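Left out: one protein chain. Kept in place: all the others.
Entry: chain A
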Amino acid sequence: MSIALLIEQLLNGLQLGVMLFLMAAGLTLIFGVMGLINLAHGSLYMVGAFACAAVAAATGSFWIGLVASLVAAAAAGAIVEVAVIRKLYERDHLDQVLATFALILIFSEGTRWLFGSFPLYLDIPPLLQGAVPLPGGGRYQLYRLAIIGVGIVVAIGLYLLISRTRLGMRIRAGESDREMIAALGVDIRTLYTVVFALGAALAGLAGALVGALQSVQVGMGEPVLILAFVVIVIGGIGSIKGALLGAILVGVVDTMGRFLLPKALALAMPAAQAGLIGGALASMLIYLVMAVILAVRPSGLFAAQS
């Protein structure tokens, strides 16, 4: 095992973490500000990927597709918020879970109806194809580095938005006291729609970025959604900082676990068996980490509300 391989795997973990952060940031904002559990967040991720693939196929440009994914996911988010979610804020979490689960089914079947059941093709843009050399002789894919870059930009942007702008102030105020901010004359309904659309756009962006690496298909959002929930539970619900650190922790632990566990077990048993058992253990690893963190800090690493 070389240093180059180790660095490459760390970068892989970071890239997975950044992608999870884009999902988790929206999820945690929506939960923090509106107290809403949105299971349909994965569907918005899928909407972004499909919009990007369809528009990129029609125009031949990934970049127009990327813009389309942001617009489509934000629009889908805003429509869903106005049409469905708005009626759920006063209900308890079980009703929210039921309604947003129904939204998953509607989005999935709607997408299947529009695009069919077979995966769509989406390639990475020519500008970002190829790999860059790493110290130690390895190579790393340029596109994945770009995803890490996008994640860092989004994290800084969100930080500035929340701590420096009027909108950010309202979001923070909405998190700490909903009734009071409404009483002070802030249009809370529009604020909610904006936050929801913002979260949706980030999910759509993640979907489009990842769609070029993986396959764009119906149901692609749900596995990511589960990981994103793990991330916000670890990070502390409602905290953007927690989402960032939680996402990177989950990304790195998952990748390094898949990589190192079979290797470690192979020292003690035959390779085939080590692969099987190591693989099985690696898939549990992030949940074990979550359990340990919750045992030590029951409300997550950076709980927004105490």
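Operating definition for what follows: a contact is a pair of C-beta atoms (placed from the backbone, for glycine too) under 8 Å apart; a residue touches a chain by one contact, two chains touch by 3 or more; residues count from 1.
Quick note on the criterion: contacts and distances are computed from a predicted model.
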For the chain that's not shown, choose its UniProt protein name out of "Acyl-CoA dehydrogenase", "NADH-quinone oxidoreductase subunit J", "ABC transporter substrate-binding protein" or "Nitrile hydratase".
"ABC transporter substrate-binding protein"
Of A:99, A:171, A:198 or A:218, the residue in touch with the unshown chain
A:218
Hidden partner chain, touching residue among A:69, A:141 or A:193
A:141
Missing-chain contacts mapped onto chain A
1-2, 4-5, 8-9, 12-13, 15-16, 108, 112, 117-121, 123-124, 129-131, 138-139, 141, 143-144, 210, 213-220, 223, 255, 258-259, 262, 271-272, 275-276, 279-280, 283
